[in-house]
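Report on the following structure.
A single protein chain has been omitted from the complex, and every remaining protein chain is retained in its original position.
All chains are identified by letter, namely A, B and C, in their written order; residue positions are counted from 1 within each chain.
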Amino acid sequence: MNINSGDQVLIISPDDKTFLLTVTEGKKMGTHLGEISLGDAIGKPYGDRIYSNLEHPFLLLEPTLEDKMMKVKRHTQIIYPKDAAFIILKTGIQSGMRVIECGTGSGSLTIALANAVAPNGTVFTYDSREKHLENARMNIENAGYSNNVESKLRVAQNGFDEEGVDVVILDLPSPWDGIPAAAKALRGGGRIASLSPTYNQVEKCVENLEEHGFVYIETMELLLRHIRVSAGKTRPVDRMVSHTGFLTFGRKILSKKEETIDESSDPFRAPSNS
Amino acid sequence: MNINSGDQVLIISPDDKTFLLTVTEGKKMGTHLGEISLGDAIGKPYGDRIYSNLEHPFLLLEPTLEDKMMKVKRHTQIIYPKDAAFIILKTGIQSGMRVIECGTGSGSLTIALANAVAPNGTVFTYDSREKHLENARMNIENAGYSNNVESKLRVAQNGFDEEGVDVVILDLPSPWDGIPAAAKALRGGGRIASLSPTYNQVEKCVENLEEHGFVYIETMELLLRHIRVSAGKTRPVDRMVSHTGFLTFGRKILSKKEETIDESSDPFRAPSNS
Amino acid sequence: MNINSGDQVLIISPDDKTFLLTVTEGKKMGTHLGEISLGDAIGKPYGDRIYSNLEHPFLLLEPTLEDKMMKVKRHTQIIYPKDAAFIILKTGIQSGMRVIECGTGSGSLTIALANAVAPNGTVFTYDSREKHLENARMNIENAGYSNNVESKLRVAQNGFDEEGVDVVILDLPSPWDGIPAAAKALRGGGRIASLSPTYNQVEKCVENLEEHGFVYIETMELLLRHIRVSAGKTRPVDRMVSHTGFLTFGRKILSKKEETIDESSDPFRAPSNS
Partner (left out) sequence: MNINSGDQVLIISPDDKTFLLTVTEGKKMGTHLGEISLGDAIGKPYGDRIYSNLEHPFLLLEPTLEDKMMKVKRHTQIIYPKDAAFIILKTGIQSGMRVIECGTGSGSLTIALANAVAPNGTVFTYDSREKHLENARMNIENAGYSNNVESKLRVAQNGFDEEGVDVVILDLPSPWDGIPAAAKALRGGGRIASLSPTYNQVEKCVENLEEHGFVYIETMELLLRHIRVSAGKTRPVDRMVSHTGFLTFGRKILSKKEETIDESSDPFRAPSNS
């Protein structure tokens, strides 16, 4: 697999500085260890090197999804890879699906969702701030996912254009603003996920999900701890991120109110969250 | 999206017992709340219900990847969804890729990997125990991923058949048994991941990865904590899984030993893991 | 240090069953490995053994504070040793101090507090349920701390009898019920600590502490994770307690409202909790 013009490449300096760059013939980049010509990478395999004009080797690596997510230009707090990965697996997002994301932000989660539905699925991503959408569109394009993303300028309360989607992801300060629209857009059996930093948001979000008939509602958090491995001196690292956000999940069912006289007796209306 | 004959469906009883079953015309299943006819589900949308002969409603949900992973028939300790999801994102596995898994076990991780490379990629999964492979093959087929998986009976030390693969995942008691073969099978820039429960395995694995020229080696663990959300009484749950395993990652580069007289001076031979 | 009649001794069977018993001449106890005569322990050093009538050895160990706390007869959820230890250090409780505890429960925290103020300090412990106080008094006496504890039947809202105490500990479902009384009972510079399982309690508690002029308010939680150590196979254990409670701390200052015309400008009225 050789590098082509237009590919995003992770370029790493001998002292471990990393650059996520689009390889272009004729483009040069100044670094603290001399100038590198990005065109030198064309035709080389990943894992190979190019050299600066000061003869320093720069490693050429294929960016992983994590690299792409962490290197977006940020206007907002990004979603961490650990959380994005778990949301995708937990909601069962896969190749070919149609997914709505509400709260595009910097587009890091959009990129992860687009990667999961590729090559033929679509992420419909909504944000209420044009400035954020513009930045996110650029990040998504740089990461190579423009074909799998449609972005729209809209507040959640105004609803979504799509129907029968597989999954809706809410990344909103007030996730409940998007829940009625999500309930409408989702097909039966579709999943919803919401990310929020505070327990207060989570509490109100879960209440709203229950009111809108979602079932199997669960909330959780993921903690990532690095280990410093070294022969005879292996130990957890000193510091870690303590909190990124709480993740809340639910599933949409088809309400059949006519079947039960006393609605509270329908077991699927009152899911246990304990 | 209506349910077809042959689909795996998550069927949930009114008292929250879950069954992952393949819908088949004429097949019946006895439950503690009466008998259900699986054929009744055919043509219904997900989120709808069928009824037992005692008139109890059973919910029909589309299984997510998590449901499929957690419901495999187990001969071994399975890989948890949180770890599988993170491995996939971190190694950049995506639709169309060719991935080797060494240590099939019960096939839960195989299913997650197959889902990630679908529709056109392939997971080559190796195990040294025929009994486990048989069980895993059945689990993979039930989950609908047979077209994306090739399983092989072989010990890691005997090497892999594939070359130029994108990612290798090792789930072995002695991951170092698979590292030489992984280094050979991976293309430049390819990624490796290894899962191990003990510090001792991690320490020896990292040493071996360094010896085989892998770089950007990192080890970490993920902790998943559920939150019990209830208006006015929200709190973390009482008990949690404390440990599933440590995850170690690395990237393959193309060694260019001829370029450096003193090998130790090549910065990419001595990656920092701190 | 030899065992005397009346001492509480931790007696351990060969198969690791532990009994916390008061040694008494003539008292016998039936076990699954035969009958032991507690009087046999008198005069023996700790670390020695006695034998059942079936010749099985039972180890005699001195109970630590943890043993005493974990072996109380429980009517309520007990405070865990990790939390009790941290509360004591963080509030600076030490030998000779006068401490109020509100919410005696089963008395496990009372025992830890009494141990910390011994030999000459006193813990004044309040509870609104006579049944709990009776049980706690028995636990406290068995543990040998009756001289350092005064227990009182009273609801927090009715105030405490003591003034100028060093520390107040609240273990109440509604900690704010005890905050006004605590603010009154504490001397200047005295500390308060509150334990609560839910975020909602913590939020309301902190608001109340701020309203009552407490400063340097902090909330935190402690997670205890056991490691299974075994040569070549060392790893965290599989399961752990995920949550016992949140701990909130504050310090009382002397309000001097006359000094500042605009109260909001007094920096000690608006402590940062971020």
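Convention: a contact is a pair of C-beta atoms (placed from the backbone, for glycine too) under 8 Å apart; a residue touches a chain by one contact, two chains touch by 3 or more.
This is a predicted model, so every value here is computed, not measured.
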Residue in contact with the excluded chain [from C:T91, C:S106, C:S151 or C:T244]:
C:T91
Touch assignment to the omitted chain, from C:M138, C:V155 or C:L222, lands on C:L222
Touch list for chain C against the chain that is not drawn:
1, 14-16, 45-49, 57, 59-67, 81-82, 84-86, 88-92, 94-96, 112, 115-116, 118-119, 164, 187-191, 199, 202-203, 206-207, 215-232, 234, 246, 248, 251-254, 256, 259, 266-268, 272-274
May I ask you to list the residues on chain A that touch the chain which is not drawn?
197-200, 225-226, 232-243
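Everything that follows uses one rule, which is that only the chains that are shown with their structure count from here on.
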How many Å are there between the centre of chain A and the centre of chain C, using C-alpha atoms for each centre?
45
Rounded to the nearest Å, the gap between Cα centres of chain A and chain B is 20
By the touch rule stated above, which residues of chain A touch at least two different other chains?
199, 203
